[in-house]
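With one protein chain removed, the remaining protein chains of the complex are shown where they sit.
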Amino acid sequence: MTKLIASSFVTAVLAFLVLPVIFIVWVAFFDSSFLTFPPPGYTFHWFAEAARNPVFLNGFVTSLIVVAIASTISVFSGAMAAIVLVRYQFPGREALNGLLLSPLIIPNIVLGIALYIFFIAIADTLSIDLIASNVGLIIAHTMLVLPWAVRLIGANLIGMDRSIEEAACNLGAKSGTVFFRVTLPLMRGGIVAAALFSFIVSFENLELSLLIVSPGHTTLPIAQMQYLEFNMDPTIAAVSTVQILVIAALLLITDRFVKLSRIV
Amino acid sequence: MTKLIASSFVTAVLAFLVLPVIFIVWVAFFDSSFLTFPPPGYTFHWFAEAARNPVFLNGFVTSLIVVAIASTISVFSGAMAAIVLVRYQFPGREALNGLLLSPLIIPNIVLGIALYIFFIAIADTLSIDLIASNVGLIIAHTMLVLPWAVRLIGANLIGMDRSIEEAACNLGAKSGTVFFRVTLPLMRGGIVAAALFSFIVSFENLELSLLIVSPGHTTLPIAQMQYLEFNMDPTIAAVSTVQILVIAALLLITDRFVKLSRIV
Amino acid sequence: MASLYIKNVTKDFGPVRAIDNLSLAIEGPELIALLGPSGCGKTTLLRMIAGFVEATSGRIRIGERDVTDVPPNLRNTGMIFQSYALFPHMTVAENVGFGLEMRKIAKDERMKRVREALSLVHLNGYEDRYPKQMSGGQRQRVAIARALVIRPDVFLLDEPLSNLDAVLRQSVGNEIRELQQRLGLTSVFVTHDQKEALMLADRLVVMKAGRIIQEGSGSDIYNHPNCRFVASFLGKSNFFEGHRQTGGSFTTAGGLTFRCPDSNLADGASALLSVRPESIRLGPEASKLDNTLEAKVAGITYLGSLTEVELGFPGSDNITVQLQNRPGAEFRADIGAAVLAGWTAGSAHLIADHGES
Partner (left out) sequence: MASLYIKNVTKDFGPVRAIDNLSLAIEGPELIALLGPSGCGKTTLLRMIAGFVEATSGRIRIGERDVTDVPPNLRNTGMIFQSYALFPHMTVAENVGFGLEMRKIAKDERMKRVREALSLVHLNGYEDRYPKQMSGGQRQRVAIARALVIRPDVFLLDEPLSNLDAVLRQSVGNEIRELQQRLGLTSVFVTHDQKEALMLADRLVVMKAGRIIQEGSGSDIYNHPNCRFVASFLGKSNFFEGHRQTGGSFTTAGGLTFRCPDSNLADGASALLSVRPESIRLGPEASKLDNTLEAKVAGITYLGSLTEVELGFPGSDNITVQLQNRPGAEFRADIGAAVLAGWTAGSAHLIADHGES
């Protein structure tokens, strides 16, 4: 009896969380340009429509470029920073660890505003317009995901048994060889997790991009926003469905390398 | 030598992450309505200006109301859900745990779009306009933070030594007494963490609110966005500074109850 | 205090039978140890007595009261947990007073009895500490006070010493034993450590796979194990496989014949002869004993107070001999040297051989 109430409650909570996703996937197949409930029929038409729309396509491509570059930079420099933070003891190490909480302390909107003003100031004083190219966006997204990369790779490093590296050294390996033959392979879990998270967090982000995109450099979430200002048809639902599928696929693939439940 | 390079690198990474915050705080004190570098002088004027601006004030109040209600609902139902998930074994428990990754899988923009369309559909069919009041916003923010609450409280429950509750029972306490005298006090860490996270995540969120606010029900991040469309003066920097201070204060206070480094 | 009767109790966890038709009686102030390897069901049995695990069938009675269907909070047992299980958010006094509060004892009386209980475990003056301000040994003593202050009918201990270091294990163990005897508590102590069981318990109950294999005093079980499992779980032993012969002798599979102790095994029955390593003498001393054997030294290990000598035989596994070292009387021999080994008929023990290994 208690068990029944308990499980119904959890099912309700779950339904509440999942409902919007089911709803939007449903809407994506409506055979109607308006939202009529129930729909007159179902169609794949809106997916084709979305694929034909240059705004979404360009947005998707811009997103991929920005996300890929920002994630790569973050994983590389995050890995280096994590190694230094975990392996070397220098003054202020604790404080640094604390400051990596920054993604929590600094709202994205504030980061966006800061970068917006900063880029304008640079444009004014140095005549370099970072917003007109993708460079500004890439800087912003790197700021967004770098702390994640440092933390995930760092957590993995902290859990690593250092005697494995010592064993390699004891067997005659120079420090470079130890790093490439032992340390780096053992960091794989953390690096994959960091790359994944960087990608998803960056790919999903709207707030940070909102202020610093320029025409022709629109990311996918911004394209979705802009579309909704003037349109209200299932195309947007189709785009959202694809977006969810991409992320879910990414998570599933990563789960084969590192157990997500252990890193999230 | 290696140590010097290593620490310079980490310092650079850190500077990169912290720079925008320092910059925006600096700008907040500029004694100039335009962004001129270097500023002609410094003033507290823009903080007073921000406090006088009804858009920011109302945004702040709306944010607080929405955030407080959404966090409260999330912590209560999250605690109940976590207890059921951790304590009862029923079919699908594993799957449920997995689905609580939803905040990762479902981009905020998709959640926003889904709710927007859903609320419009409800308005159309049932003539209940959830967007005109704060109700829509509260539902959206609850969806945003509920998974966090379940996970943080759940992690705390998993770490709890069940024999402490058994000891209470062995000493004669009925199950209700055990819950209120032992279990609940032991859950404090998780509940405080959940409340804090819910508050911050919700308070910072822009994406989700963007589509479903109506005039007069603007949250602070949206007010900031809107202000930037027509203005470019240090007021926005002052507002951002206050925002950062509120969150930092919240984190510091919470850190006295539960060590943040253990839960984040 | 009260007595405890467990009658034909069985517990199934899904397809797994954790306790298998087990019966056990404790009458009066006795400390019994449930002893066995992990997974033998000893903890499950203790938790059934406390009421945390429901019996699939069978009855449990405490004193005159059948408690099989009584919830754990109404059983009036006092349980000590391996992890101490103190309430971390309560002071020592609040911890110890919790059970009295549940029994609606007035505050003054409660405080008095808390003080008495704390003085039993030598922790007067610690009333206002929190558990995290105390050492492991002190925490376990708070747990003991907390369980005893409610004057339980049965005192239950679930590996209470396993989280303590060697020195504390000894002193907390002695304290438990002393309290149990002074207060005359009916006590059940779960452990996987034979030394703990021998040191503290009046009676040992050796369990395996949900059943009681043997029960009795420490020396009963050590000297008369009823199967190979018990003989090797409680101490070390050397086993010879063979048959009991008419006239009280025993022939091994390898063709050796020994005089063996009295036993109720039938003549000709397949049996194991168990000889404890400390019962075997070496050298001239051995020649006067009932059974002697020509052996070769296969290994000598000096262990401080003991020397372990490994002996090889034609047609049999190596056997181990434990000699107590006394300066000037240490055993010395080369590996491979011939040596005479012997033991008295009465120091060996015959076990019925059911093909168990």
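The chains carry the letters A, B and C, assigned in the order they are written, with residues numbered from 1 in each.
As a convention for this text, a contact is a pair of C-beta atoms (placed from the backbone, for glycine too) under 8 Å apart; a residue touches a chain by one contact, two chains touch by 3 or more.
Computed from a predicted model, the values in this text were never measured in an experiment.
Participant: Using the whole complex, pick out the displayed chains that touch the missing one.
Facilitator: Among the chains that are shown, those touched by the missing chain are A, C.
Participant: Just name the one of A:A12, A:I128 or A:I164 that touches the chain not displayed here.
Facilitator: Per the contact definition at the top, the residue touching the missing chain is A:I164.
Participant: From the list A:S8, A:T36, A:T177 or A:N231, which touches the chain that is not on show?
Facilitator: A:T177
Participant: For chain C, which residues reach the chain that was dropped from this view?
Facilitator: 194-195, 198-199, 218-219, 222-223, 234-236, 276-279, 301-306, 322, 324-328, 330, 344, 346-347
Participant: Name every residue on chain A in touch with the hidden partner chain.
Facilitator: With respect to the unshown chain, the touching residues of chain A are 161, 163-164, 166-174, 177, 181-182, 185-186.
In this section, only the chains that are shown with their structure count from here on.
Participant: Pick one for the touching-chains graph, please: line, ring, star, complete, other.
Facilitator: line
Participant: Counting only C-beta pairs in contact, which pair of chains has the most of them?
Facilitator: Most contacting pair of chains: A-B.
Participant: Taking each chain's centre as the mean of its Cα atoms, which chain lies farthest from chain A?
Facilitator: C
Participant: Between chain A and chain B, what is the separation of their C-alpha centroids in Å?
Facilitator: 18
Participant: When the centre of a chain is set as the mean of its C-alpha atoms, what distance in Å lies between chain B and chain C?
Facilitator: That pair's centroid distance is 55 Å.
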